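One protein chain is absent from this view; the other protein chains keep their places.
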Amino acid sequence: MNNQIKEFIEDNDRFASHSAIKLLEVNRGSATAEMEIKPFHLNASGTVHGAALFTLADLVLAAASNSRGRLALSIQASMNFFQAEREGKLTAMAEEIKKHPRLATYRVEIRNEKDELIADFEGTVYRKKEKFPPEIK
Amino acid sequence: MNNQIKEFIEDNDRFASHSAIKLLEVNRGSATAEMEIKPFHLNASGTVHGAALFTLADLVLAAASNSRGRLALSIQASMNFFQAEREGKLTAMAEEIKKHPRLATYRVEIRNEKDELIADFEGTVYRKKEKFPPEIK
Amino acid sequence: MNNQIKEFIEDNDRFASHSAIKLLEVNRGSATAEMEIKPFHLNASGTVHGAALFTLADLVLAAASNSRGRLALSIQASMNFFQAEREGKLTAMAEEIKKHPRLATYRVEIRNEKDELIADFEGTVYRKKEKFPPEIK
Partner (left out) sequence: MNNQIKEFIEDNDRFASHSAIKLLEVNRGSATAEMEIKPFHLNASGTVHGAALFTLADLVLAAASNSRGRLALSIQASMNFFQAEREGKLTAMAEEIKKHPRLATYRVEIRNEKDELIADFEGTVYRKKEKFPPEIK
């Protein structure tokens, strides 16, 4: 497990912590996170907001893509929403499906506690030359 | 302007209000919102989080698609991220590009205060038979 | 194997046969096809055209989604292109990742003869009430 990357993201990804998403594990090219559905995650229909699901997916994308030690920035994401959830814990897993020197693509699945597929996501990052986490001077 | 839809979303979209996004205007098939970048909108690189941009885009999608008076649920979204912002106000505008009885598609652009295109988004909704906002019994 | 669907598509999908794509197998919710790269599949750089790869992916999407016996129409597709090929045989496999009464989503992977991932694709269909293949009157 890549604890240095995990701790840096936990300490610095403000929007993920604001959204109460917990990073569980970061490995080279993969990551897992969970989100316990809270009232502030809901949309106007009372189900978990698509944007909360995107935030969960995007966190594991960021963790998995930056786990390679170079700064990776999202350039494109596509997401499908399959099922509306009202409560319980959702888990997201990212896996790397292709890595080039400059570009890499990750697939993310979000599942509920019954292991049903709630949403899936595919994201592409641009890999900068800067190291990640940034070195402290 | 469709004030009934606007007020219902403002009162009930919990994740949008948690993310400090302000709905400015809702018309039939279009909507506008803004987000003043706050520290909790940032990612681990100190720029506005892709998921915060998605949340902004998704709110105008929801407002524009539900403005037709029938409950619309997002089924798919694709987003491109063009430019990293650190501060200031971002504005999102959704416009309807196709509407069928069951499906409709919306395009969203997010711009900064200099009117530069920061991200774009395209989302498709499934239109249920239920009315929106739901009638109070 | 669903031979009735396979034969109907082979006989009637004109653009797939024009593109020399061969449907290998159709099962309930999945399908496989192959394309031997020919000169007319190439783009201006001399590698296999992204649109030829899309045609290959779209055929297995159509076969897998129509295998359920109801007419399925593509409404959205997202595709990532990972690697440029110049020759040899490419294989596409579609699998169903979610099926609702009205909507279903399929993931497709295209691989070369070394089993390297060349491109991936995700497509959503709208499921009409009409039967597929259409009944002959």
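Details
When the chains are written out, they are named A, B and C in that same order, and each has its own residue count from 1.
The working rule: a contact is a pair of C-beta atoms (placed from the backbone, for glycine too) under 8 Å apart; a residue touches a chain by one contact, two chains touch by 3 or more.
Predicted model only: the values in this text are computed from it and were never measured.
Considering the full assembly, C:80 is the residue among C:2, C:32, C:80 or C:105 that touches the omitted chain.
Panel shows chain A; residues 75-76, 78, 102-103, 124, 126 of it touch the chain omitted from the view. In the full complex, chain B touches the omitted chain through residues 78, 80, 82-83, 97-98, 100, 105, 107, 117, 120, 122, 124.
Across the interface with the omitted chain, chain C contributes residues 8-9, 12-16, 18-19, 39-46, 49-52, 54-55, 58-59, 62, 66, 71, 73-81, 84, 133.
Following the convention adopted for this analysis, only the chains that are shown with their structure count from here on.
Averaging C-alpha coordinates per chain and comparing to chain C, the farthest chain turns out to be B.
The distance from the centre of chain B to the centre of chain C, with each centre set as the mean of the Cα atoms, comes to 33 Å. Centroids built from CA atoms put chain C at 29 Å from chain A. Chain B has residues 75-76, 78 in contact with two or more other chains.
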